[in-house]
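A short write-up of the structure that comes next.
Heads up, one of the protein chains got dropped from this complex, but the rest are sitting where they should.
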Amino acid sequence: MSKLGVYDVAVRYGKVPALSDVSFSVEEGERVFISGPNGAGKSSLLKAICGAVPTSHGRIEVDGDVLNGRSPEAIARLGLTMVPEGREIFGTLTVEENLRVGTGIRRDKSAIETDIDEVYQNFSILGERRHANAGALSGGQQQMLAIGRGLMTNPKLMLVDEPSLGLAPNIVDQVYETLVNLQKDRGLTLIIVEQSSARAARVGGRMVLLRGGNVVGDGDAAKFAESDLLKEAYFGQDKSEVPS
Amino acid sequence: MNAIPQLFFDAMSLGGIYAMAALGIALIFGVMKLVNFAHGEYIAFCVFALIVPSTDAVAVMFLGKAPAFVLIPTLLCVGALVAVGSEFFVFRHMRKATPVAMMISSFALGFVIQNTLLLIYSSRPKAISLWPELNMPIDLIGASIPLLQIIVILTTLIVVVTLALLLKKTRIGLEMRAAAENFTMARLLGVRANVVITGAFALSGALAAAVALIMVTQTGVADVRMGGQIMLVAFIATVIGGLGSLPGAVAAGFLIGAASVILQGFLPLEARPFRDAFLYTLVIVSLLLRPDGLFASNSTKPRV
Partner (left out) sequence: MAQTHKQKRLSAWSTPVLLIAILLVFTVLITVFGDKSLARMAAQTLIRVTFVVGLWIFVGNSGVVSFGHAGYMAIGAYCSAWLTLKPQMKGLFLPDLWPFLANAEWHVFPAAVASGLLAAFVALLSGAAILRLSGIAASIATFAFLAIIYTVYSSWEGVTGATSSVVGLARYSDQWVTFGWASVTVLAAAWYANSSSGLALRASREDEVAADASGINMYRHRLISLVVSAFFTGVAGALFGHSLGVLNPSSFYLGVTFITLAMLVVGGIGSLTGAVTGVLVLSIIIEALVRMERGMEIGETTLALPTGAQEIIIGIIMILVLILRPAGLTGGRELRLRIGGR
């Protein structure tokens, strides 16, 4: 059984389709990049998986449990966590309070404090500013906080939407280093939306390429970076529009 | 008699009532963007829960007969129940509705509650005597202050501090604050929408009950229409304080209390009947100067 299965999923906003017939599956412990040009439906896909937007068609499963129709809070209880685009940290809460929001679903209450300490060890700046308002953190620090906050739900599957957005390149390096280490330590399954295929190739993993709401490619990220498929996805025409 | 301390205590006790009513409205708005016009009727409902249904002019105590240590918690529960009930029967079914649609339905709900009270208790205002000994004046820094005013001010402080502690120190409080800032994100982290919303309504209803107790003791009247007036002022306090901001609501409640006591004290005699008109004009002016409220954060503006 796959960790995550996405079968023929479609999402529409009113009459505007954002995703159509998207299918792929992710195995436990895998690292998968979702890539593609703007408007390809990358964020919509992640939002559909975590229950923030409803699917209009198809099925999504985690460990064989169907997610469709479940509320976001119920999906979070299945061990899935989301680090959203733009971080969406709670700016009026302190750093530590941000971390604690997600602990309500955990049964292992005793492990919460050690987990918080672990987050502070991984991100020392968060520990130093644990009682500061999260809104006062820099972009990179907020990204670290968003990841740490996601970890506090004790997830098995983590969705990360555009972690590099608006960050300086050296900070992006740090963010990815952290994500890769976390994955190693905790056996996380990671799904990351990353617009830069070069970045994905460097970090390494599998890549699912979206364009116009469809999956147009699926394979090793490093190999993708060299192929024409990528160029075609970003700059090319739809096959139907090109006379052969 | 010394006029300045007198005015100060008047302003503080009136402002305290307004602040508590405004808190009830701001709590709900913060969590679910609902402008709850029914809040005033929660207050009226709690007042009438004190007395036996009848159409007589003098009320016979019902809940009001109970000793204070039973009465106060019971009435707080009654308020919480009414508010939670209204969420369960009305607003829960409107989660995807626009804020405007929710606002209109709360207006309708308020009307339903008010007319239900009218139907049971008739429209005749009733004299009601709850804890009359509290209206006894005592001397304090040169002014003669009814004991009740001091109790109101203390109660307000206790309520505000308790609420602040609840929000700051408890799990549900943390979840409410997170949900008020970004509901979707809170849910993605496993915060249960229904629990948070029900909690906010329960707190809001309990606040309404506290206001009801104070108003009854102070005025000695139960009137079906009493909810409308206080609701309007509370709303205005919420808006001036910056919709959804709890400290803002409290501050604005005291501000309006002060403004209305000062207007009452200093307006020329022939203009006094128009006091409320001046008050509401001040409100519109303050909205014009600070459309997002006097204590606004910048997050309420639509982002481009």
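In order of appearance the chains are A and B, and numbering begins at 1 in each one.
Here is the rule we go by: contacts are C-beta pairs under 8 Å (C-beta built on N, C-alpha and C of every residue); 3 or more make two chains touch, one makes a residue touch a chain.
Here the structure is a predicted model, which means the values were calculated and not measured.
**Student:** Where does the absent chain make contact, in terms of the chains shown?
**Tutor:** Answer for the hidden chain's contacts among shown chains: B.
**Student:** Among B:K65, B:H93, B:R124 or B:K168, which one is in touch with the chain left out?
**Tutor:** Counting the whole complex, the residue in contact with the absent chain is B:H93.
**Student:** Mind listing the chain B residues that contact the chain we can't see here?
**Tutor:** Interface with the chain not displayed, on the chain B side: 35, 90, 93-94, 97-101, 103-105, 107-109, 111-112, 114-116, 118-119, 228, 232, 235-236, 239, 243, 273-277, 280-281, 283-285, 287-288, 291-292, 302, 304.
Basically, only the chains that are shown with their structure count from here on.
**Student:** What's the distance between the Cα centroids of chain A and chain B, rounded to whole Å?
**Tutor:** Centres of chain A and chain B (C-alpha means) sit 43 Å apart.
**Student:** Would you tell me which residues of chain B are touching chain A in their complex?
**Tutor:** Interface residues on the chain B side: 171, 174-175, 177-178, 181-182, 184-193, 297, 299.
**Student:** Of all residues in chain A, which touch chain B in the complex?
**Tutor:** Against chain B, the touching part of chain A is residues 50-52, 71-73, 76-77, 81-82, 84, 88, 90-93, 97, 100-102, 104-105, 149-150, 153.
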